[in-house]
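One chain of protein is taken out of this complex; the other chains stay put.
Moving on to chain A:
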């Protein structure tokens, strides 16, 4: 489903179609093209997985914050000023020794934008959306993650307006690390459940 082209070319019919739509709406005064620039800049430079990584790192270091995050993720995450579109109603789910969590939206592409930014193409595409609920182990293998056979798997299908953030387990050997240093170990995939936190180098 992903496209190989990395540039817009006058001959690309879909690029022309989007440009025409924007032109029509702007000519009619229905949209402000400068607003599009601000939206794109926001999601390209300001809102991304670093937000979520900070939430996770803080929860690792601060048991009271972790408890708050468990009970009321919307408020706990909002306290770090991560709020808004596609993060209005948050729930954090914690990986344990027993259980690994995996998040999907089989019906569309629901994703916690306020903490992870825009979703990757694979998250929105049919292979992941179809298989995560029936063959999660097979999906995880494709991310290079093999779970022990006795590890329980919990798949969260985001069918309503709750948005899920996976809190991966804190790696061993990180005692006393700062929040900033811990956050470096938390990838986007670890917060979707298609990865684990990185081991300290």
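One rule holds for everything that comes next: a residue touches a chain if its C-beta (ideal position, glycine included) is under 8 Å from a C-beta of that chain, and two chains touch if they have at least 3 such contacts; residues count from 1.
We adopt the following convention: contacts and distances are computed from a predicted model.
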Undepicted complex member, UniProt protein name, chosen from "Nitrile hydratase subunit beta", "Amino acid ABC transporter substrate-binding protein", "Acetolactate synthase" or "Methylenetetrahydrofolate reductase": "Nitrile hydratase subunit beta"
Residue among A:80, A:133 or A:169 that touches the chain left out of view: A:133
Residue numbers in chain A that touch the chain omitted from display: 1-3, 5-8, 12, 14-25, 27-32, 34-40, 42-44, 83-89, 106-109, 114, 117-118, 120-122, 124-131, 133-137, 139, 142-143, 149-162, 189, 194
